[in-house]
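Every protein chain of the complex appears in place save one, which is left out.
Chain IDs A and B follow the sequence of writing; residue 1 opens each chain.
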Amino acid sequence: MSEVFAAIIPVLAGTVRVAAPLILCAMGGLFSERSGVIDVGLEGKMLAAAFAAAAAAAITGSAWAGLSAGIAIACLMATLHGLATITYHGNQVVSGVAINILAQGLTMVFATAWYHMGGQTPPLDSAARFLPLALPGLLGQSLLVYVALAAVAVTYGVVGHTRFGLRLRAAGEAPEALDAAGISVAWTRYRALLVCGVFTGIAGAYLSLAQNAGFSRDMSAGQGYIALAALIFGKWRPGGAFAACLLFGFLDAVAIRLQGVSLAGVAVPVQLIQALPYILTVILLAGFIGRAVAPRAIGQPFEKEH
Amino acid sequence: MRAKLPRWADLVLIPLANVALAFVAAGLVVLAIGADPFAAVKAMLAGALGDSEAIGYTLYYATNYIFTGLAVAIAFHAGLFNIGGEGQASLGGLGAGLAALALDHTGLGLIVLPAAILSAALFGAAWAAVPAALQAWRGSHIVITTIMFNFLASALMVYLMVNVLIGPDNMSPESRDFGAAASLPLISDWLNAIGIPVLQSPLNLSLLLAAAACVGVWVLVWHTPFGQELRMMGFNPAAAVYAGANPRRITMIAMALSGALAGMVGVNEILGVHHRLLLDFAEGYGFGGIAVALMGRNHPVGIVLAALLFGVLQQGGTELSFAMPQITREMVIAIQGLVILFSGALTNMSRPWFEWPFARFVARAPESLP
Partner (left out) sequence: MTMKATTAVASEAALELRGIEKRFGAVHANRDVNLKIPAGSISGIIGENGAGKSTAMNIVYGLYQPDAGQILVDGRPVQHANPRAAIANRIGMVHQHFMLVDRFTVLENVVLGMEQGALLKPGLDAARAALLALERDYGLKVNPDAIAGDLPVGQRQRVEILKVLIRGARILILDEPTAVLTPQETEQLFRVLAALKAKGCTVILITHKLREIMAATDLVFVMRGGEVVAERRTADTTREELAELMVGRKVRLDLDKIPAKPGAAALSAEHLSLTGADGVTLLDDINFALHAGEIVGIAGVSGNGQSELLEVLSGIRPPGAGLVTLAWRRITPQHPLGAGAMRKLGLSHVPEDRHRFAMCGPFSAAETSVLGRVRDRPFARSGLIDYGAIADHCMKLMDRYDVRPRRPERVAMHFSGGNQQKLVIGRETAAIPKVLLIGQPTRGVDIGAIEFIHRQLLKLRDAGCAILLVSAELEEVMALSDRILVMSSGRIVGEVAAAEADEKSLGLLMANVRQGEAA
């Protein structure tokens, strides 16, 4: 019995570690999408933030400087997304894709140009990282993990129970009503995107400062897309998205343990386990999500009829 | 309806302006890493067009971008954003490779090559058909599913190459070499044979396939009733239904054609250049195709021009990273991202800069609304 217990704890710990950046990205995406702006660029923002955080931490030796840099870069890219989609009424999906590709390219360009290490930043020592807190057992997680959990609560409170949240939801459901009430739809959406930038910035910093000791090529590894899938699976609600992120994190943690294991005499291919989150996402998108209702005005640039 | 600019300005000036902006931004990045943008451009152009070998390489890269550009464009016309070009291209290569491995023992190019080309198209189409079906019947957003399928394709290819198709005595995940029958003829060989001396390059018959594909897409989209239904789906699905179209059918056919076109990258790479199955041959062409389609305004003429530009970028970029080592290959990716950004998302940013001079200097007939 204690063996099972001993096996579960690391899995749970692994779940939380893997889920943390997912949770942050999903909450960030929630703000953006509930306000009516599709955000495929979670991946790119997180990646860019990871690089910026690692670079800043390497230069200053301070984890907090790294965190700030990560948030700043992600917010910058969020503003770019807003410029394209809100001010210039551009295609929201294309803008997100562009941001992802841009991040992919620019992080490597600057990483190799500045550090000449094939895309990596110099390894960071403990002072420049958010190492796990000195708390017993499962609670011994990095500070940023707790920030991620707090983000869920903050999202729930703000979106559902504040003036900003009401206006944000109106921007996503019926922007013409918000506009008729005299509130700027554009400004509301920009602010939502900025919140998304903050959260994805923290997620990026987590990757390079907490989960690893620096930036490496494409380190976000598609987690931004998984976070987006989790958001949709969670029907754009904080609780649902949080649960989905935990589920995906759990799958990933279990996958590592399942490597090399045989099921009924057949070796489970490593690649299948790695592909599980994606397969699951597709299955979920095909089957169970069919009727989830997106914010009504999502994806359409708001153009005042007048 | 913003009809403040004449149509030609809309179709030519604005895209050119957007591309120019992307390159200005790229130049700034080059400056930021301490290199000289103008030297970089010179090195690029020399590397891409300096001699017949370079031109051959440029055209060979451009061939791939034409295929993926057409793939994205045809789906776009139907209102579908196919981000899965990367995965569809990989699967297309798999299809070509499997046919080659199965049939090259015959020694007959006339049997192996058409079979392999068809196989590539079918595999690519199939890989696109699943997300298409999910969109058509379950309403799953095709952007997300095609992104997922890119990851799935990558995992599948790794598994197959490492465990199933790896050639005997190979250390790296590659299949055995194909027989001579499974090779597409090289353009340089043909030109040399008729007395035009050119250096050898990977440019092969696929270039002609790409040209045929351009013509085929042009005729299909703008000159057939099906093409009109396709375009209606993109503009206004309700009107398409009213006109008698079947949205599901159009989604499936459009995506299948799209996947088949992307799969042709596999033909170029596997049958034209590598002559064996391997990994990562399609890297970058899927997303590059998005940039090419956007820049080319989803029209074959524009796509060819944009593909040529990207061919120059890729070949020039490779040479550039030798000539100026601070600039890595990823700079090309960054430029692609900038092009997508300016051509596809910030499209309307440059518009007012043109509307002002047109409004001031060009006399317009008043909008006649009775």
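In this text, a residue touches a chain if its C-beta (ideal position, glycine included) is under 8 Å from a C-beta of that chain, and two chains touch if they have at least 3 such contacts.
From a predicted model like this one, the values you see are computed outputs, not experimental measurements.
Asker: Just name the one of A:116, A:161 or A:257 that touches the chain not displayed here.
Answerer: Final answer for the missing-chain contact: A:161.
Asker: Pick out which of A:59, A:83, A:131 or A:183 touches the chain that's been left out of the picture.
Answerer: A:183
Asker: Quickly run down the residues of chain A that touch the omitted chain.
Answerer: 161-167, 169-170, 173-174, 176-183, 296, 306
Asker: Contact with the hidden chain only, please: which chain B residues?
Answerer: 1, 3, 219, 222-225, 227-228, 231-232, 235-236, 238-246, 366-370
The criterion applied here is as follows: only the chains that are shown with their structure count from here on.
Asker: State the interface residues of chain B toward chain A in the complex, per the touch definition above.
Answerer: Against chain A, the touching part of chain B is residues 29, 32-34, 81, 83, 134, 138-141, 143-145, 147-149, 151-152, 155-156, 158-159, 163, 287, 290, 294, 326-328, 330-338, 340-341, 344-349.
Asker: Would you pull the chain A residues touching chain B in the complex into a rising list?
Answerer: Going through chain A, the ones touching chain B are 40, 80, 83-85, 88-91, 93-95, 97-106, 108-110, 112-114, 119, 222, 225, 228-229, 232, 269-272, 274-275, 278-279, 281-282, 285-287, 289-290.
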